[in-house]
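The other protein chains are all here in position, but one chain of the complex has been omitted.
This part shows chain A:
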Amino acid sequence: MGEFKVHRVRFFDYMPSAISAMAFNVHTERLAVARADGTVEIYNFADNCFQEKVIPGKDGRTVEALCWAGQRLFSTGLNGEIVEYDLENLRSKYTVEAYGGPVWTISSNSQGTQLAVGCEDGTVKIFELVEDSIQFQSNFDRLKSRVLSLSWHPSGTQIAAGTMDMIRVFNVTTGHATQRMMVDRAAGANKKKEVAVWSVVFLSDNTVISGDSAGKVQVWDSQMGTLIRTHLVTKWDVMALAVSRDESSLLAGTSEGSVVQFQFISARLDQPDKEWQRTRTLRSHSHDVRALVHTDTAAVSGGNDAHLVVRPFMEKVVKGSKESAPCKITFPHRSLVSCGKKAGILLFQFPERLEVWRLGESNENGEELSVTKKPEALIHLKRKGDDHICCSTLSPCGGWLAYASASSVRLFQLQYDNDSIALTKVEMGPLHVLLWFVFFVPHYLPSPSPPPPEVSKQAVHLMSTSDDGQWLATANSDCEVHVYNLKKLKYHCTVPVYGSCPSAMAIHPTGSNVVMVHADQKIFEYSLEQKEYTEWSRSLAKKGLHGSWLNRVAPVTHVSFSASNPDYIILHDMNMFCIIDKSLPLPEKDSDLVGAETQLISNSSVFPSVFKNLLCVGLMEDHSLVVVERPLLDIATRLPAPVRQKKFAT
């Protein structure tokens, strides 16, 4: 397989942002995740939880709550606005001022015709969804304190609203409160502290379930306004509740980072009278669980530790199948690092700045090399404007740098002059400048001769050029891969559409083949000249990939090639990287693959144990490998301290 000099880069101090809200669309199986910096991410649960779309955040915009209304996605935040997102162009479509101070929560009825928002001033406002906009409809009776949580009755006639110390049930048509349920405060010293009802759930049998800041999950009868049962779950807050579609299971997320499951089961076997019983406790987080989703097969939780955790329920999935593997998503499914292959420099992308680093050097040989020249930070480039950086790139020679935000594209020229570096902003001029770059800009294509007529309106999320600058391949979230000839500036062909979204793609430097790895871990190679799948790709498809490769949960985020051996394909995901040698025969499908150096698809080497939490693996011109790692422990130490918990024997 050959030896590599490996640069183990750990100075990219990337910090994922805390998850503040989530919403799941059952019909399209899309999960919308909002982060504390205002970013909204769309995950496709029908396609291995692939991060399909990212709507970059903006300074001054926070998201407190998200909700789907049909195919439309809305969010609210403490700036008092309701935002609808344009999911094709990946930006906010419009904002509507709610005029009630900070908006804490938003919820749509099950028919998807009305939106209810809860405001700081104690009002619940109803908005009607109209074509391309929303329209204010009515105000409910004003409450004395802020409205923190809302839940529609599935029939759409009643709304339960959680406020401080109280839950109110409103009649939607009259706008009057029909029930008032007082929530007990915590015992002891916290007696004087108001209880915040962080979350309510309204079930179809008129049961209301609430989670509050005193750590209780309470079951109420909304018709009589009486308490049925109290479960003390934690000493701290119950931040989120989520109920399954068949209303037989409920999840409660706590500030301790645990998720508690309740199930609606009968005390005696085979008897109909059921009650909510506490069953499982899932511990996946170190910090507060702020957002929860109960899908049909899994509990999805996110919180201040920025991990998105998918924990399948073993009774709902087939054991050993791909769905039964728990999944923890920490890093975005797209590249935040670009390598200047020839110059040995790296570009790191942060939401608010770019960093350019020069790699260190070593003169030694052996297993572990000591660094003779330390890596140095060359440039810190702050962005202009409010919009966060959504993509960036560096030319292979290291002489050009570009980044884009939702509103603009900027291009810079870098000049290295011994120790000083000059950065010149280049006005976006003739198109040929762009030939060296890969931009992941939605719809920002050097619009060549008429694009193919059937191209979808979805945003492009992957782009790749060939080294000679002849070919440009783009992939969008409708799973289409289009290839353009840049020399002739015209559309070349479309790769046959496969049912899973491409998660990584690259054009081979010599063979003019494009290699695509999809979110379901399938690998394809397409010849651009013959406009058909290559022989190797067809034999791979015929033979099928090995089960242990297909059952991995993290998608491949980067494909690159070795200059020395054209048969090598270098792939990596968050947990491992591997090198595929196309010249070697494929392994048997049911053979045992154990150990660090195993054969996965063709004769490939996998290095899962050595390198972990990978953000990027790239091959430099001088045949050295750059491995950018971000250990999860480093992220955890930079998070604020979690709530104190007594641990036994400490």
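Quick note on the criterion: a contact is a pair of C-beta atoms (placed from the backbone, for glycine too) under 8 Å apart; a residue touches a chain by one contact, two chains touch by 3 or more; residues count from 1.
One rule holds in what follows: contacts and distances are computed from a predicted model.
Visitor: Given the options "WD repeat domain 75", "Sodium/potassium-transporting ATPase subunit beta", "Septin-type G domain-containing protein" or "ATP synthase subunit delta', mitochondrial", say which is the protein name UniProt records for the missing chain.
Guide: Spelling it out: the chain absent from the display is recorded in UniProt as "WD repeat domain 75".
Visitor: Specify the residue from the set A:E3, A:D270 or A:D419 that touches the hidden chain.
Guide: A:D270
Visitor: Quickly run down the residues of chain A that touch the omitted chain.
Guide: So the residues of chain A touching the missing chain come out as 231-233, 263, 265, 267-270, 277-281, 315, 648-649.
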